[in-house]
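To start, I am sharing the structure in question, which I have written as structure tokens.
Every protein chain except one is present and positioned as in the full complex.
Chains here go by letter, A and B, matching the order in which they are written, and residues are numbered from 1 within each.
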Amino acid sequence: MPLMRYLIVSAGVVSVLSGCIDGNWNSPYPVADRDNNTLYSSFSERPKHLDPVRSYSSSEYAFIAQIYEPLLQYHFLKRPYELVPLTTSKMPEIRYFDARGRALRTDVSMDRIAFSEYEIEIQPGIQFQPHPALAQDGDGTYRFHALPPEQIAQAHTLADIGSTGSRELTAADYIYQIKRMADARLHCPIAPIMDEYIVGFSQLAESIAAARESQSSTHYLDLRRFELDGVRVLDRYRFRIRIKGKYPQFVYWMAMPFFAPMPWEADAFYSQPGMSDQNLNLHWYPLGTGPFMLTENNPNLRMVMDRNPNFRGEPYPTVGSDEDAALGLLEDAGRPMPFIDRAVYSLEKETIPYWNKFLQGYYDASGVSSDSFDQAVQFGDQGQAGLTDDMRERGIKLSTAVSASVYYMGFNMLDPVIGGDGMRARKLRQALSIAVDYEENISIFANGRGIAAQSPLPPGIFGYREGEAGMNPQVYRWVNGKRQRRSIDEAKALMAEANYRDGIDGVTGKPLVLYFDSASTGPDAKARLNWMRKQFERVGIQLVVRATDYNRFQEKMLKGGAQIFQWGWNADYPDPENFLFMLYGPNAKVSHGGENASNYSNADYDALFERMKNMDNGFDRQKIIDKMLALVQYDAPWIWGYHPQSFSLHHDWYKNVKPNLMANNTLKYKRINVQDRTAYQSRWNRPVVWPLFALLAVVVVSVIPAVVTYRRRMRKAAL
Amino acid sequence: MPVVFITDGLLFGLVFMVLAYAIYASRHPHLRLPWKKVARSRMGMATLIILLAYVFIGLLDSLHFRPQLNSGSGSHPIVYSNEVLSVLDIVLQPMREHQEKTYSEPFALHLYSKETVESSAGVQQRIYPRLEFGGRHLSDPSQRSDDIISIMLIAASKALFAWLLIVLMVLSLLAIKHETPLLGLISKVVRGTSEIPWRIILLTLSVVILIGKVSYDLGLSYHVLGTDKVGQDVFYQSFKSVRTGLVIGTLTTLITLPIAITLGLMAGYFRGWVDDVIQYVYTTLNSIPGVLLIASAVLLLQVYMDVHADDFDTLEERADLRMLFLCLILGVTSWTGLCRLLRGETLKLRESDYVQAATAFGVANSRILSRHILPNVMHMVLITIVLEFSGLVLAEAVLSYVGIGVDPTTNSWGNMINSARLEMAREPIVWWSLMAAFIFMFTLVLAANLFSDTVRDAFDPRVQAER
Partner (left out) sequence: MIAYITRRMLYAIPILLGVNLLTFVLFFVVNSTDDMARLHLGVKRVNPEAVEVWKQEHGYDKPLLINAKAEGLEVVTDTILFTKSLGLFVFDFGRSDNGRDIGYDIRQRMWPSLAIAVPTLLVGLLVNLTFGLLIAFFRHTYIDLWGVIFCVALMSVSGLFYIVGGQYLIGKLLAVVPISGYDTGVNALKFLVLPVIIGVISGIGAGTRWYRTIFLEEIGRDFVRTARAKGLTERLVLFRHVLANGMIPIITGVVVVLPTLFMGSLITESFFGIPGLGSYTLDAINSQDFAIVRSMVFLGAVLYIVGLVLTDIAYTIADPRIRLN
């Protein structure tokens, strides 16, 4: 019977095939890589720019923070966050000068300080990663700085260029990068801030712009030729930055990739004509001193970082709390980093495959989306988060942290109904602040992962206060040692005081209709918007949701066309200034294009802000911050919303995980136990083949009647 | 205060057009004949009953109004709510208002996830809390299956009774019309030998009434298809989505019909440069990927609505306009097919004797087109509408996935599937939303597909020749 023979043959083929595909059939990685010391992670959005002068988003920092090394970094284990040297040999020394250039003592009052100077010394012996831009011939000329156009036209990746070279990091490389920030063509997002502080920055920007005008746009412009007054080289390893006034937050910027070193050779190499046409530029192929280097950049599929062979072997931190020690976070203390050889980031846009692959063990760590939350996390008797039994059985670990960000609901203070300094609008805003129950929002939409905000300041930032002292008295009461949201009746009473009894405008007799601009889309949007509508209904207000796309939303915010909106802010650095500036009048979105999206303006607050801004943390600063918060709590330009809590999961074999919301360069600390991983993976992914054979059997059985009919027909036709 | 959305108007307009067409067709033998054939087909009639059930739900959901908020006494004028409801909402009021906290399984008495609950003694426990509405009349959870069975039995007997009444009414009417004795008619129907397949019609009707009544009665005290993430009844959502499906499926072709017919006939009839221009237009439109066209149109509307925000009092109005616009743009991507068909047919008809004769007599072009050609291509138009219906209902789901479908606040199967994608990744998985959308959509599309097959066969001259 030919059918039988066919079956046997195909069974044979299947068995041979399954023999070939050794290991797990559903592994998305090549079999040969199974036992390599490789970390597997994912990215959902293609990083747009990997040039440190331009990058400013977390999707980009995930890569470049491993590749480039700014001057300082956040300590991996210490909390509250503390800056420590990265490439410097010690923390920068700060000196103050008055207007006439005389050095001042450090404890003088702020208004006498005209300039501050940061003296920075970097460690000798740090090498750049191997890169063709640094390859030199024996006589010191750069081998690939004058490539013939044909050779460039044939190169599609950096590896096509040829051999690589390296050299030592010097102070000049940092200065070169600071100068790049002044180049308007590079779109440095923090250039306006640097312009405000670094002495001579605007003159430099102007002269660069002038030089750019006079030559073709693609031509290499050697920034070493330009003078930047405020930045001086002292010797090969030392330099000095002079800024206007006193700006304690400046050190935080030094820990961001904007202050990473950039060798002039990179610029010279990549500006050769035709290079950029082949996607060979700093946005695609970084050149840094960090523990990793980008070896494959295919944003359509995956990004691969390999260990930088020239890395100096920075030791793992030796100082941590007892808790850290108990968690095993100090096991590697003092050992040279990094611990992994390679990190593969695969493109993963859909959450379902991503989560499933994590459970199958093909990703080492995962965030917890709201939909997989119940599966992974449960709250204990005292409300503390823990893992479900299923997750614990799999050896999965959970780490949580309140992130330094805030999601708030803002009122446009320029709006005639809801905004302004009038008592009526203020009462209305206060009533709404009570009515919109963010505790419920957090429990429904964020699975309880967050804390209701009392002010813009999240926990962990200086100025934040726990307990009753930190409570927003306009919205909450302190009852039995607990914060309790004021009742809806109080909100209604406020409405009545504002002459909006039961949501009816006492002046016109019409119901009050408010407009909520929302850029949220996606499956959850409907539920969220309905929820929001219900909150407003509780005080009798009809909320009209104006759904729009994010672009339109931004434009509307810029023009001040929105009435009520929702937005968020992620801290740049752990300083209250980075949050409180969002309510500073001169930062208003409509009039100044700043980040003050609700266009709040209060002279008292502004004055306090200016004083608070440049103070060192301490009792005085806390007092001013308290005053500022009381002001804005009363004025209620925002419904303060909530501070999200980030939950992340990782497998048992993934070591040295401690959430650090400020540091991005955490890849170097990670270690992987490859044997464990392989064992787990094969235990979790035994292919189930019998249904396929069952299906085959069903097909065969169902074919039989057809064959019978066929035979009968043939016989009939033959007759 | 009654509210008429544009799509409501169009939907009812469509119903009247269908009725008008039915009257017209019954007076013209060449149209009556194929329709008779549809009426005689068992498949055709069974699916028609199901489709009519959907249409009935859809029309109920198209009678909108804004409920009154106060009594309007004294100096205060009457104030109407900002929320627009439909008659269907009133019918399904209990299901609409029985909102739980979050997910619950079909017929569940408890939530699908554990919660920390503080007992009266002040002890905190992690338990699956009882639902607020689902089965709240039960004091003991173990009574559930008995309760469900008793509800089902009562509802089923009521439904059966109602059905028997209808059967009796229909049959007596038939007996009076055909002047035959009732008993003879009944035996004919029972044996299935009546000309029009009344047996299958009435049986289908019984199934529809039975399922409708039983699920409705159960829905009053349970969540028949569970609840979604924010605790909304999925059964209610599925019913509300019927209208969306129908609107997208029917209005899309209806709106663009005038363009397709006019251009198709003109191209075929006038030929020459008119033909060239029209052909150019539809080739150009056809060669643009549909998704891009739809995405930009939806964004375009968004801009319009942002600029004219004050023209839209309610969320529903905005959603409705978006739906209409979606129909329009889906129509733009699909009219080209019909246009090309009509052009070809007109080219043929143009050469026919009677058109030639009319031309020779000097009858005006417009008159030839409307009196001689249009009636002869109407069956193609009809078949196109019927055939495209199911494809459009399916397309809605895909567009919602890409994020350019109906408004996210509109109930639609596409939106249900879209949110169900995430639910599939949960463990234990939340399968009921997906299943509800699947069942409702599958039934409609299957019925529509089978019905359109019947219609096409009835109008297809080749099939006629073969039999």
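Structural remarks
The rule we apply is simple: a contact is a pair of C-beta atoms (placed from the backbone, for glycine too) under 8 Å apart; a residue touches a chain by one contact, two chains touch by 3 or more.
Everything quoted here is computed from the prediction, not taken from an experiment.
Only one of the listed residues, B:149, B:300 or B:357, touches the absent chain: B:300.
Between the chain not shown and the residues A:36, A:276 or A:530, the one that touches is A:276.
When the omitted chain is restored, the residue from A:35, A:160, A:350 or A:620 that touches it is A:350. Of the listed residues A:27, A:129 or A:447, the one in contact with the hidden chain in the full complex is A:27.
The residue from A:210, A:469, A:507 or A:688 that touches the chain not shown here is A:688.
Think of the hidden chain as still there; on chain B it touches residues 280, 283-289, 291-293, 295-297, 299-300, 302-303, 390, 394, 397-398, 401-403, 413, 417, 420-421, 424, 429, 434, 438, 441-442, 445-446, 449-450, 453, 462, 466.
Touching residues on chain A toward the chain that is not drawn are 21, 24-28, 30, 46, 48-49, 56-57, 156, 184-185, 187, 189-190, 192-193, 217, 276-279, 281, 283, 298, 300-301, 346-350, 352-353, 356-357, 360, 362, 551-552, 554-555, 570, 572, 593, 595, 685-689, 691-692, 706, 709-710, 713-714, 717-718.
Here is the rule we use: only the chains that are shown with their structure count from here on.
Look at where the CA atoms of chain A average out and do the same for chain B: the two points lie 45 Å apart. Only residues 350-352, 355-356, 369, 371-372, 374-375, 378-383, 390, 444, 504, 509-511, 513, 515, 521-527, 529-531, 533, 542, 544-549, 552, 556, 561 of chain A touch chain B when the two sit together in their complex.
Chain B makes touch with chain A in their complex at residues 69, 75-77, 79, 81-82, 101-102, 113-114, 116, 124-126, 228-230, 299, 302-303, 305-306, 309, 312-315, 318, 403, 407-409, 415, 418-419, 421-427.
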